[in-house]
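Beneath this line is the structure, given in structure tokens, with notes to follow.
Complex shown without one protein chain; remaining protein chains in place.
After this line comes chain A, so read on.
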Amino acid sequence: MSTAKEARAIVEMRGITIEFPGVKALDGVDLTLRGGEVHTLMGENGAGKSTLIKALTGVYAIDGGSIIVEGTPREFRGTADAQLAGISTVYQEVNLCTNLSVGENVMLGHEVRGPLGINWAATHREAARHLENLGVRLDTRSMLSAHSIAVQQLVAISRAMVTDSRVLVLDEPTSSLDRGEVDQLFGVIRGLRDRGVAILFVTHFLDQVYEISDRLTVLRNGTLVGEYPVEDLPRGQLISKMIGRELDELDAISQSAARAIDRTSDPVIRATGVGRRGVLHPADVEVYDGEVVGLAGLLGSGRTELVRLLYGADRADAGRVEVRGRTARITNPRHAIDRRIAFSSEDRRAEGLVGDLTVAENIVLGIQAKRGALRKVRKSEQDTIVEEYIQALGVRPANPNALVRNLSGGNQQKVLLARWLATAPQLIILDEPTRGIDVGAKADIQRKVAELSEQGLAVVFISSELEEVIRIAQRIVVMRDRRKIGELTSHDIGVDDLVAFIADEQPQPDSPESAA
């Protein structure tokens, strides 16, 4: 375990205060990073974690307090400055350039140069080496835009490893990663820690917190709750320190999942043999009224690909889709929306939350788009809907007039979800809806989904967190290697069963069709 008392402080932040117009994002927060230690920053969405990181790296100027790096007071004027002082950072919003190649994104600003300028062959070799350290092998000359969010996140992390830094800051680096990739990353982090690097880590996955951290700092509403060695703060206490209360019971959600579903009438959607060459082997899926169908599988197993075909975001080249018993041609998202099918994608930035509009405007946007420009949503009606979802999902600040751009990452995710739910679809497809969302809010979102499904909404729920899938879904479709490998009923399996099934470590349980 860490010999915390002796470890040398590399970064000391004292009494950091940052104010944005109308919000005090940080109020007198302290943070100490020591060499050879993994320090995890915990807090609800909007607690100020990312802001603290941006204060450290000079993205935001601080309004009060001091930052001391290696004994000297510093005030960085930007990431470049911080990098020079040995602090490299992966910010929460993956900050890369999708118009450039993978290798270039890893190496930008650190390209290998010869007498004749950048030596691209060597640069790509370097990039490949850094990616390989994280267990990623891919064509570094391919454009970043051709890759999934998870790959982009790995690229962003590799980028931070290029310079030999004394401090490594990782703001929710694992939000899109699967177990194998997280293991790989943790291996790298441990290696760096043992070499004396100070690591600042942010995540909402409690398992990961206890797996990797030596020390925790908890923030709540922009103030410091405290700093604790990890062994002094068991899970329950950590949660109550973060959210300021005990976490409500999740049993109600599990009960909802155990509910019997009426499968006698036509399903809301029935896909038969839907597939696309090179993307997804033909698969069957049905979702009935009031049912939550979970989609489980590893990253790249075809979960997202399947729902994109259902939604018409990509065009299927095989199979048939019926909506309520009638054959439906869904080759375009427009067709899906017309049939009241909503899709909240895993990529919230591409999805088009409009940063310069307010929370209320973003939520109403979906309803307005559905009604067409001419039938304006009445103001009073808007207010009730917006109010309802801000409450139900716990958007902070609970101010309908806040600009979405200024919300914390997790709160933006909630607004996106609210927008889709507010359109009153008959089927909603949620791809990683709880990514980057804190434990308390995760429960809020699950509760809301359970509640809506009890009222008859059909839901397809994709999540890498298997506990969550099991808790919320009645039925789980399991994907592997871009094919559907089976279906499980959730109430009689546990997480370990599901993991084993996904990994094919045991003969399959009662699955009607094994491979499509």
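Keep this in mind: a contact is a pair of C-beta atoms (placed from the backbone, for glycine too) under 8 Å apart; a residue touches a chain by one contact, two chains touch by 3 or more; residues count from 1.
One rule holds for everything that comes next: contacts and distances are computed from a predicted model.
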Check: What name does the UniProt record list for the absent chain among "Twin-arginine translocation pathway signal", "Pyruvate dehydrogenase E1 component beta subunit", "ABC transporter permease" or "Exonuclease protein involved in mRNA processing"?
Finding: "ABC transporter permease"
Next item on the list: Can you work out which residue in A:G22, A:G64 or A:G78 touches the chain that's missing from view?
Entry: A:G78
Checklist line | Absent-chain contact - pick from A:G180, A:G226, A:G244 or A:G494 | finding: A:G180
Next item on the list: Give the residue, chosen from A:A146, A:A258, A:V354 or A:A369, that touches the chain omitted from the document.
Entry: A:A146
Note to self: Please identify which residue in A:G22, A:P73 or A:G109 touches the non-displayed chain.
What the structure shows: A:G109
Check: If the missing chain were put back, which residues of chain A would it touch?
Finding: 59, 78-80, 82-83, 89, 91, 95-101, 104, 108-109, 111, 113, 116-118, 120, 135-139, 141-143, 145-147, 150-151, 159, 178-181, 183, 278, 297-301, 313-314, 350, 480-481, 499-500, 502-503, 505
